[in-house]
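Heads up, the thing below is written out as structure tokens.
Removed from the display is one protein chain of the complex; every other protein chain stays in position.
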């Protein structure tokens, strides 16, 4: 990410998403005043307003937006202005109908909702620059415009991968650039395997519509290319914004659970890594995760239906904080409209989610949206205000949160003792590698993350190219390809390391490494993996030292070990192997095993562990410990924590928040 | 519907569907005699015979059909002649290949089965008129031809919505006609929401192939347009038939559970609202209903696998009787071929279904088909005769039914004390509005309907524009949009009213009403709805007054009430609110709650309630109470009924029928 000169004194703060184009102009001023009265200081606008800004080509109707900006600014609100490229208007699509994306099955993705464009389409890229230039030129230097957002939710509705002619041309050029010769490409992909060799880059097809699965290396490169297309699209906007609107930080609003592009290179061109947090909708989505069929998952679902999965939001806060200044650009304010089921949040949940974001380092919590829209696709999505302009339940909770924010007293996020290495390519490679319908990267990451949090740990989530120095414990749950630079860092690392299954399982070209080890971590782990046992989640393999520690599920590696075998599987193969400061876990641990292995690793790293009851969670921000309770039962903060409560108390009610001041 | 001059004296009667073109001509006469001997007086023919009537363009081969009509007529049978437009022949499709419908995903729906046409295609519309003209001119005035059927099962195999170029042109014209200007359309749809505004009617796309869901208002208008296309198609046929075949009533055969077009405007051009009743196939279909996963549903399935869902047939009899003279144009006579599973009916079920149809006001029960066809798609579908021309089990049951019909002794259907308001648009709007994968309109209607029937009530099902005067109790389970005319009727209504969830939730343009109330029923209900809690069927909310009355499931509204709160939800919001004569039920009731609320409403309306055991059901026709037992156990008619048994007795065996003469 770019460094930003922006002063942070104005944070933490509350924001809101607002659509002046949806409401009579005579409501704007009162809306702005009500926002300010609620403690809101930021307002995001215009991300879907293209058809009102430019109803026909080159016929710009700025007047209404000028007045909206003035009204909001005059009320003292800072504006996050957006480029409106997520919703190109109909006349533009009609001018160049081939700008839309094509699905893997060949179906066009047409006008009529949003995100109807292909990142690879050069014509639309030019239009993106043109409208960005126009809006930045008009508003870029206005005082009220204090930040930018590029586009909106890149990839929402599965819009990263397009199988269009434009994408094919772009992919072929990217490959030519990357490989130089087709001989290199054929070799890297192993195209000899099924006579898939190509004689020229122009012969390369997109990896869709093949008779059976395409070469996974082919697919991996297509995903890399697709990320590159997003990076280019985004950078073309940021280049213009930085030129025409200097000193304003630029954000993009990412989403939860979304991994179709690598966010890190996109984030490198931005200042702010914001995301849109909808805990209840995401809990519903998680029910379709491949391994979400256990009793534990069902219990969590029932217990947390009105608060969300207890570790999901925190994970994403930590994930995106690793890529820039953390904003919550859209925070769920009440029931939403788009999930399979859309329950009402538990009383207090909106405040709790807000505090949790702050605990994890957020500068801004911005609610989506100010007032419920009575029309179109999201009419059933709650706002802070009801559609009749009376306050909704969420507004009172936001106000309470605003009134409590001073308690932070300058406490700011510091480096955590634990780093968890996360990688988008690892997600793709594990999916493309197959072997098990129950294996999925995010649930595996969450299982490791949850075990740390169940022991009170604060975590930084970092990428495979980030600096690991300064951490007491680095956990690598599943890094399918280990870059040499990380292997080099690890060799010189003096903290504790915990390496999980499939780490180092592939070369950069999606080949198996010549050795049978975790790639370049062969010597540091001292393990050799001779076979993989991919069993359904229902068929576990128990792991024990003197007593049973838990089970492997879904994924189990048969290994030989040079280090000390700390635990064995019932199948007769080592399960946990310790070699100097590095532990290797040869399978996907269930909750019991993860709890055992990770609490032990924390203790070996000198990190105090706490037994967090139920769905109680904690995160440290500076000298404040912020506790939240996702469950439906009152929970008591363990006595192992010591400090002074400045908000709440030791007993945390459902959806409650307690804050403890600590001296450290 | 048109009023028909037809005398009803010939009814109730038995009919059968017959395909002379499937059988050697030398069998026809014996077939006709056997029909008459079985008590059958009506025969339907020719709905799939186009390729035999006109094997090449303008080469009509009427001779065989002339002889078939004569043979049947000479035997004393009345003929329901059909227009053969459901199966245009191959030469016609080859002449204009673009007459076929296109699926939402862009796939063409080709020749090779039936219903391979698009209602919007002007060329096929001309052909429909041409063949209707030809067949009506030839047979319209023959004595034997006593009624007409247009086409066959409009919409079967999901054929209402076509995404063809013809449909697009038709839709655009319909919109232009309806809205006048695109500004009006943009406003009505709320197209500003995602820059979806259009500059000209020619820019409007069909609502398919969008990146995510299209604007629900867009979808709703497309459904309205699609209904208009069916109405036009049908009316073009009825105009010709009324001209060339005066004084013959015209029917169309609707289907069970089918709601893709609004049947009421189609019915307005017809005399007879017939439907095709296949209880066992429909029971199988119902297993895929979103909420059909409870223990109760599974028990009903096992208990009723050989009789059908106990309220499904009755519901449809009442539904279609509300749109015209009721005929059962196709009555299941034995196992069918098209459901997921196709069990043999319980002994007696064919007779029971026939009597139940009569109980609900049917004039005619016409079995499908006379003799099992040994070839093509439906060869495993039973007939009254086996394919070797021996009688099937169903024939004996039909004969028994025929022999018992005189017991009716002129009893005819009269207005019921209870009206249930049903609306096709409510079905569409609730589906398009989303919020819950478990919400579906028909199951909700059936839950209300079942509770009435579980208390012995007889019901008329009426549309939102029908007259409600004369009813003691009007139930509105879920009328998503309440027309002003109905609101006006309700204001002046002096009976009891029970209003269910989501009623009045939308304006005619698929927007949320400005108030937070059930639209125009704000003052009559006295409730304000501030939030909606859409939870999975497995997560219920209990409702109690002094004791627990039952639960809300799937849908729960958080309301504030001006009236008397009769019951509260465990979530702290009112559940049942009474305001003068109007009760509002703020959620989808489970069986216990529905039973409590509806029996109370019946009693308040002065309607005697009976506790119907198991799957025993009753319907009144004039001075006759007709009892049927859908279950697999003998059931005893409650003593609360008093009268004289003229068929069967107080103990009704499985698939049995009892008829009681009453004095009222």
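Order of writing sets the labels: A and B. Residues in every chain begin at 1.
Basically, contacts are C-beta pairs under 8 Å (C-beta built on N, C-alpha and C of every residue); 3 or more make two chains touch, one makes a residue touch a chain.
Just so it is clear, the model here is predicted, and its values are computed rather than measured.
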item	value
Of A:210, A:298 or A:562, the residue in touch with the unshown chain	A:210
Touch with the omitted chain, as defined above, among B:323, B:382 or B:512	B:382
Omitted-chain contact residue, chosen from B:116, B:242 or B:481	B:116
Identified contact with the non-displayed chain, of A:76, A:106, A:180 or A:470	A:106
Where the missing chain touches chain A, by residue	105-106, 189-199, 203, 205, 207-218, 433-438, 509-516, 530-536, 539, 558
Interface residues of chain B (partner: the chain not displayed)	21-22, 48-52, 55-56, 84, 87-91, 94, 101, 107-116, 156-157, 159, 302, 305, 334-335, 337-338, 340-344, 372-380, 382, 386-388, 392-393
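Definition applied: only the chains that are shown with their structure count from here on.
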item	value
Whole-Å gap between the CA centroids of chain A and chain B	48
